[in-house]
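One structure is given here, and the rest of the page talks about it.
Below is a slice of the complex: some chains, not all, each in place.
As written, the chain order gives the labels A, B and C, with residue 1 at the start of each chain.
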Amino acid sequence: MTLSPLEKTGILIEALPYIRQFYGKTVVIKYGGHAMTNCDLKRAVMQDAVLMHLVGMRPVIVHGGGPEITGMLKRLGKQSEFIQGQRVTDAETMEIVEMVLVGKINKEIVTNIHRYGGKAIGLCGKDGNLIEARKQLAHIQQEDGAEVDLDLGFVGRVERINPGIIETVIAEGYIPVVAPIGVGPEGESYNINADLVAGELAVALKADKLVLLTDVEGILADRNNPGSLISALEVGRVPELIRQGVITGGMIPKVNCCIRALEGGVKKTHIIDGRIPHSILLEIFTDTGVGTMVVPG
Amino acid sequence: MTLSPLEKTGILIEALPYIRQFYGKTVVIKYGGHAMTNCDLKRAVMQDAVLMHLVGMRPVIVHGGGPEITGMLKRLGKQSEFIQGQRVTDAETMEIVEMVLVGKINKEIVTNIHRYGGKAIGLCGKDGNLIEARKQLAHIQQEDGAEVDLDLGFVGRVERINPGIIETVIAEGYIPVVAPIGVGPEGESYNINADLVAGELAVALKADKLVLLTDVEGILADRNNPGSLISALEVGRVPELIRQGVITGGMIPKVNCCIRALEGGVKKTHIIDGRIPHSILLEIFTDTGVGTMVVPG
Amino acid sequence: MTLSPLEKTGILIEALPYIRQFYGKTVVIKYGGHAMTNCDLKRAVMQDAVLMHLVGMRPVIVHGGGPEITGMLKRLGKQSEFIQGQRVTDAETMEIVEMVLVGKINKEIVTNIHRYGGKAIGLCGKDGNLIEARKQLAHIQQEDGAEVDLDLGFVGRVERINPGIIETVIAEGYIPVVAPIGVGPEGESYNINADLVAGELAVALKADKLVLLTDVEGILADRNNPGSLISALEVGRVPELIRQGVITGGMIPKVNCCIRALEGGVKKTHIIDGRIPHSILLEIFTDTGVGTMVVPG
């Protein structure tokens, strides 16, 4: 499709009300999945972040990094074991996880943001004590029905966010890029789920919006029918939808993360399809639903 | 034309490099002609200004108001006489000129900017002594070849700009809208050509860009051929083009105004076609020429 | 009277306690009546404002403009009709009202302040959305005793003041001069009583003092006896004085305006005689009463 210059400016003008609406607002984006591996999607996310920054928003990026971690562990001859979607993380694994997330993926994102005209600073939870963490046991129901708490090693939860450094770098015009590594009381590292970190950061920064990029369309009423997308989901309906098996598997923690953020004062939370290029902009600058918005109610 | 949301975000992304380039830059716009009388064009200019502001530019609007002034004078039974394109301005006319420009047109623009989501302050040259003026005699060549200086009444030229109030309101997030009325040593008002005021303001504000909206395509090498638009005109070629009759009539002072601004340190000057909607955005956000850029050289 | 230099400095020294008392205080002045038409009085008001500014006060001027508006309407062949002291204002009249107030009177005051050594910025309710207005119906008791609400056209009341731009210009050392034009939800203009605007501005700016310049001595206990001036009037006595016919006609809205300001937190309100030169300074810098102070109680 070729647009005349005139048509193009028309599009810019259409974006005006949205730009106005989000001026000065903080948006925390959990960045992961296909959008991190596919080159075009990657570029699109970076551009989205830079554009958001330039039109006056304050984007904050929290990234995952699963596949690269697994790759590096393989190269070192280590098998990755997962329990309930969480990687069992012994000390050696933790070291690799941290090196890959902080030393590779985080800085790649920073470099790409610079490439598309923004300025970024890469941080992990250790910088300025950003993310204080504690060990998180996995609560497991065994085959015999008994419930046990399993120690998965250096798997953590957020104990406390110290957002000072984030606010400092935003105030200086940088986009903060955060690796989901927490720091324990003895200085030990913890591997934390990036969705959780994004949610807690959104609360600590009093963000207006939390956006979780996923590899699905959003929450489908009928999982076989892409047309059955639930555009807006009231928090009150969640338990029933879990019972009905509409919200299942990896989607459950994401929805819980949105609920937690809403309770913490975040205005709006979104689970969107990261496989669509510029899905973040679509969410912000158009009325088109590109996933499921989880709302209070 | 209907664009998918996806296509629309693509357009936004295309604008990224331009947004980046003009971030924080001051752009003085002379607003006049059809763009002030046609409703759609009017709205488009307001939207352009608001968008420019939101994406980090610092637009300043200087407006004319010829037709409305003539209209009001007619209602009061006064004839308008023009010499060399300048209105002969006796005291009574000056009073009307000022009332219409400052009390009507200026505030209408302010109101419209608010309507499209911006914030604006209307000013004239008396506010904060913004535009100090002196009487400007018209230099006329009579039929017998003799040259004389005619007194056209309260027609003025810019003696000095005190840009403090403009900088104050920009710093507070307002778009300044300036009526081209200057103030003389005794507090008397002067009617000044809006192009001239825009040019001098651009110099005083160390603007990056001066944009003059006109009712023509720009400067045409062959005035009968709209395809003969001169996209970029080096200052050095101007005298010859005037001799050849390529630059004539009302275009001459506009070109001189650009030259004066370039000499005063303004980076780029543009004479663009205000009859095209969003021509300002087109100029800034696309590579498409929508008029003539006057450049040093 | 010729004073020796020594005697003059004595006067300055006498003013010391008053200067100290009002240092940094905001004073909103409704400027109108004879003080706007008589040349000497005009100059005196300008000088008062400049002096107030220089000795550390923050004067804000709200002006009326009745006679000039009527004059211009006449020149255009329009009759002015008044109901209960308010001008019936059709669209054409509104246009003229606005042009005269904003484009003529407002800027004349600005120019005069500069002349006497101050710096001023002229504003109307449209600038920075300063005065949001709504249509004000006139509540009329007909001859048959029935009460009706009459639509007087573009006659408005203050819905909301956005004082940001006033505070900005004061902070930069300018005296704000405000034309009592409000802006409606659709961008339409409203003609608002200048006393009302002054009162609401005083409340919004948390002013210490509201001064209404009038063409009478103040409130007289006996209207035929200028010596019967009521220097201080407690709010609680107002209803009775209206019943007794002591407060009548145009004085009633002025007194109500003072009451409204006191309720809104303004410390002191004054209705003073604008026909006395420098009556504002007299009010502020001497113990002499030059009118009626309306006080809580």
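Just so we're on the same page, a contact is a pair of C-beta atoms (placed from the backbone, for glycine too) under 8 Å apart; a residue touches a chain by one contact, two chains touch by 3 or more.
These numbers come from a predicted model, not from an experiment.
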| item | value |
| --- | --- |
| 3 chains shown - copies of the sequence in the complete complex | 6 |
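Here, only the chains that are shown with their structure count from here on.
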| item | value |
| --- | --- |
| Chain-level touch network, classified as line, ring, star, complete or other | line |
| Centroid distance [mean C-alpha coordinates] between chain C and chain B, Å | 36 |
| Chain centre separation (chain A, chain B; CA means) in Å | 47 |
| Sequence positions of chain B contacting 2 or more other chains | none |
| Chain B residues within the chain A interface of the complex | 1, 3, 5-17, 19-20, 23, 44, 47-48, 50-51, 54-56, 116-117, 276-278, 281-282, 285-286, 288, 290 |
| Complex contact set, residues of chain C against chain B | 75-76, 95, 98-104, 106-107, 110-112, 114-115, 119-124, 126-129, 164-165, 168-169, 172, 174, 181, 183, 187, 189 |
